[in-house]
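All protein chains of the complex are present and in place, except for one that has been dropped.
Per-chain numbering from 1; labels A, B and C assigned in written order.
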Amino acid sequence: MTDNIATRIKVGIVGGTGYTGVELLRLLVRHPHVALAAITSRGNVGTPVAEMFPNLRGWTDLVFSEPSADVLGACDLVFFATPNGTAMQMVPELLAAGVRVVDLAADFRIKDVALWSQWYGMEHACPELVEEAVYGLPEMNRDAIRTARLVANPGCYPTAVTLGLLPLIEAGIGDISRIIADCKSGVSGAGRGASVPMLMGETGESFKAYGVAGHRHWPEIRQQLSVLAGRPVDLVFVPHLLPMIRGIHATLYAEGVAADVDVQSLYTRRYADEPFVDVMPAGSHPETRSVRGGNHCRIALHRPPSGDRVVVLSVIDNLVKGAAGQAVQNMNLMCALPEAAGLDVVGLLP
Amino acid sequence: MTDNIATRIKVGIVGGTGYTGVELLRLLVRHPHVALAAITSRGNVGTPVAEMFPNLRGWTDLVFSEPSADVLGACDLVFFATPNGTAMQMVPELLAAGVRVVDLAADFRIKDVALWSQWYGMEHACPELVEEAVYGLPEMNRDAIRTARLVANPGCYPTAVTLGLLPLIEAGIGDISRIIADCKSGVSGAGRGASVPMLMGETGESFKAYGVAGHRHWPEIRQQLSVLAGRPVDLVFVPHLLPMIRGIHATLYAEGVAADVDVQSLYTRRYADEPFVDVMPAGSHPETRSVRGGNHCRIALHRPPSGDRVVVLSVIDNLVKGAAGQAVQNMNLMCALPEAAGLDVVGLLP
Amino acid sequence: MTDNIATRIKVGIVGGTGYTGVELLRLLVRHPHVALAAITSRGNVGTPVAEMFPNLRGWTDLVFSEPSADVLGACDLVFFATPNGTAMQMVPELLAAGVRVVDLAADFRIKDVALWSQWYGMEHACPELVEEAVYGLPEMNRDAIRTARLVANPGCYPTAVTLGLLPLIEAGIGDISRIIADCKSGVSGAGRGASVPMLMGETGESFKAYGVAGHRHWPEIRQQLSVLAGRPVDLVFVPHLLPMIRGIHATLYAEGVAADVDVQSLYTRRYADEPFVDVMPAGSHPETRSVRGGNHCRIALHRPPSGDRVVVLSVIDNLVKGAAGQAVQNMNLMCALPEAAGLDVVGLLP
Partner (left out) sequence: MTDNIATRIKVGIVGGTGYTGVELLRLLVRHPHVALAAITSRGNVGTPVAEMFPNLRGWTDLVFSEPSADVLGACDLVFFATPNGTAMQMVPELLAAGVRVVDLAADFRIKDVALWSQWYGMEHACPELVEEAVYGLPEMNRDAIRTARLVANPGCYPTAVTLGLLPLIEAGIGDISRIIADCKSGVSGAGRGASVPMLMGETGESFKAYGVAGHRHWPEIRQQLSVLAGRPVDLVFVPHLLPMIRGIHATLYAEGVAADVDVQSLYTRRYADEPFVDVMPAGSHPETRSVRGGNHCRIALHRPPSGDRVVVLSVIDNLVKGAAGQAVQNMNLMCALPEAAGLDVVGLLP
């Protein structure tokens, strides 16, 4: 295979020790058009990434380094796989240096800066960039992503929910004041920080809801659905924790969809040209494992016996289409690479 | 400990090789007022039950036997832990012999025999007994259970959903035409039959909905909620399969509950004297593991930000309160034993 | 049921927020002869234990308190479910006050104090008590336990390995210089402390060895096997981490067992009167789930085709026979209660 390393884009990753970081690496070490220039971690300077993540042994010799303006500033594009509040400290300088940025955290997702501060408990360091940032859901914003300097990569739940409801809401169908999103996520969504509640002894062989009183993805979902509707959308969002590692399943309940609306056709048409959204045959039950490790969102539509309701089932791998895969998809768009480059991963089943 | 074996009630189990069978045994071998007289399995005559279920080694010397009218007819009470359609073949004869019966299958749960036939795909063998059978949910029918000859033990999902909605509906609160029950069950709910879809290779590390187009527990839930309401209730019921063994979590969405209704008090009062229903503090998130192996149903109540909705979280162990434990509770009531006898099992956490 | 609370022994638990703590509570809240007087946790004073461990809701009203000499000194017996190094600070005072002690940590397990310091990385606070402490494996030391003031409750791996090899070594059979113990444990053995390696995202759906270069249970196992043999025993001990919560499986390889030795009879005879050791029929494969939640050790014996080797399979629940259950068994012996009191828990299968 011919590979002119000189033609590859130079990519940096800030904060590579969490699950989104190792997932970016899993995808990028095989990406045919990317050269990894740097991966940073203040706490692990000098450690080979393959020592922390042995699945990468043989795939990369990268070593964690200090976040350095010089090194990152020489990249074409930088991913932030950092905790919330970190990217906003460094992004202005990188943009000024001509580097394009995809933030996998939440710093630039919420357009209403005051609302953001309320949910994330801090002041925003660069509110002027929030307006400019493009919400990185290609199925909504493909063209804007292509030319964006700064992309806010969507949250995992918002991706599964928004893709699951987009055709309905875009078409103005259904009662947008009474949507229910009953969502279930694997534990990797909680990240790789040490904590008692995420121990296997606590999460294995058990199931529970959490954050019913309020979850940060709720305002994000409302914002995106409202953009689609052109007016405020309301929804009840109940997240649950699954005793497994990867996968989100959103079970979505929409009311007021007249019996003569052919939702199957509506969805099939809307997503016909989307490389990573699969509308399954009517009556299907998508399994999270069918997208494990892959960048697809699979959707199935159901009409319960009683009248005007639609049940949408939407599954993604929270670390791929819900995080690192979508970030790579955004990078591909921003850098005029084939949209699916590096994302040719078949779901791991079984 | 004084134990006069002569005062124990004689109990038989028909069909003891499935998960509800072994669960009945787990509870009954320790029950202070029960003497196990027989356990039947046509396919395993002569096999010690402790050979098939080694957790019972040292607890019982019982051997699987042929279902025999003589032996079963000499029991005070017989449990049927058989596939649907078996109990109805044998129950008339046992009742005639003065034996009382708890059927853990679905033969006597649905009062509308035509509806039953439609969902279970067979003619009913003794429709005249369906009317007499008491639906064995003690929280609804305690007094009737005490005197019943024949108890239809509720399904697992119906138990979790009915207990989760009972106080609201009984009080006439909420819109009973628009209830949503988003339910999740561990794999043991599917039983112990050989099947590809229930292999660990198929169900492990994955999550999906199933039966959205129609599930046999849907008419059962509707029936019971309608009894509570005194008029027809409608609901959307979406079951999902969890990658774990035991536990059901019902996430219930009720609309039209005025903001000034104090649901926490309503539930606390309604269940104040119930030995096996635990209303947790407002805002709690019950975990299925908190009831693993035990007979409790734990319930928590939430009010989402938007107006008139209530979210009820209800968890049970599908094999205990959702099957064998409830059956023992019913037996205790029928035989005037302490209601909690043999059910003093603390949830296995972790 | 007659229950004179005045005749119950008064029991305290120091350090009740870990897995051995909640497991002690699970067993003791149902124990017919125990009154729980206190459970301490410096970090959670005032918190009801049932708030931290909701499986205990309805079973106890205990609240975590400061470790207090007054309260603990008024107990008949105190369990230490603390990290290594804590019990030895408090035990002398309690013994002086006439309180008997069972330490579930490692402070008093190793008779060679210098060796203990080497493996546990600290000076011993009361070396004079190490000699007195009785190693709490009832199958070895039942009589000494009855009269002991201080019992060192065995480690989980040492329990499974020692019970698996005891009849052979006691009988002087086999080559005690070349034993191999290939052991596998569920994650609860690592405790309930926050840590990255024990996250479900790290331990789920994966398997590995750990501590091959040296594990603290290795000197403990060697000590106990050497006591049995009357001379130094050597063994290779390789622990592994299972992607599940409870259970230890020890696969033990013994050499030099002449073909005419009937090991099945040897084990059956040795353990005939043991209430918690079950020698299964020859050729069995014990499953960890058969003892989940229960205090049994199940053992099976195999003779591989080639000559003079024996393979012993030994399973326990690491939190019960490997920790809290054995501690209760020891308490029962120390307090002249029925040895199995409070331990009538059938393994949770499935």
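By definition in this document, a contact is a pair of C-beta atoms (placed from the backbone, for glycine too) under 8 Å apart; a residue touches a chain by one contact, two chains touch by 3 or more.
Owing to the predicted nature of the structure, the values given are computational and were not obtained by experimental measurement.
S.K.: Quick one: say which of B:96, B:194, B:258 or B:272 touches the chain that got left out.
M.R.: Among B:96, B:194, B:258 or B:272, only B:194 touches the chain that is not shown.
S.K.: May I ask which residue of A:109, A:249, A:289 or A:303 touches the chain that does not appear here?
M.R.: A:289
S.K.: Which is it among C:45, C:69 or C:209 that touches the chain not included here?
M.R.: C:209
S.K.: Can you tell me which of B:72, B:244 or B:266 touches the chain that was removed from the display?
M.R.: Answering carefully, the residue with contact to the hidden chain is B:244.
S.K.: Can you list, in ascending order, the subunit B residues touching the missing chain?
M.R.: 19, 187-188, 190, 192-196, 198-205, 243-245
S.K.: What residues on subunit C make contact with the chain left out of this view?
M.R.: Counting over the whole complex, subunit C touches the hidden chain at residues 178, 180, 182, 184, 201-202, 204-210, 212-214, 234, 236, 238, 240, 242-247, 249, 251, 253, 255, 283, 285-289, 292, 302, 304-306, 309, 311, 313, 315, 350.
S.K.: If you put the missing chain back, which residues of subunit A would it touch?
M.R.: Residues 19, 22, 26, 29-30, 53-59, 188, 192, 204-205, 245-246, 278, 280, 284, 286-287, 289-294, 296, 298, 319, 344-350 of subunit A touch the chain that is not shown.
As a working rule, only the chains that are shown with their structure count from here on.
S.K.: Please state whether the interface between subunit B and subunit C is built from the same residues or different ones, using more than half shared residue numbers as the mark of same.
M.R.: same
S.K.: On a CA-centroid basis, which chain has its centre farthest from subunit B's?
M.R.: A
S.K.: If you average the CA atoms of subunit A and of subunit C, how far apart do the two points sit, in angstrom?
M.R.: Each chain's C-alpha centroid was found; their separation is 45 Å.
S.K.: Considering subunit B alone, which of its residues make contact with at least two other chains?
M.R.: Within subunit B, the residues that touch at least two other chains are 204-205, 245-246, 286-287, 289, 292, 350.
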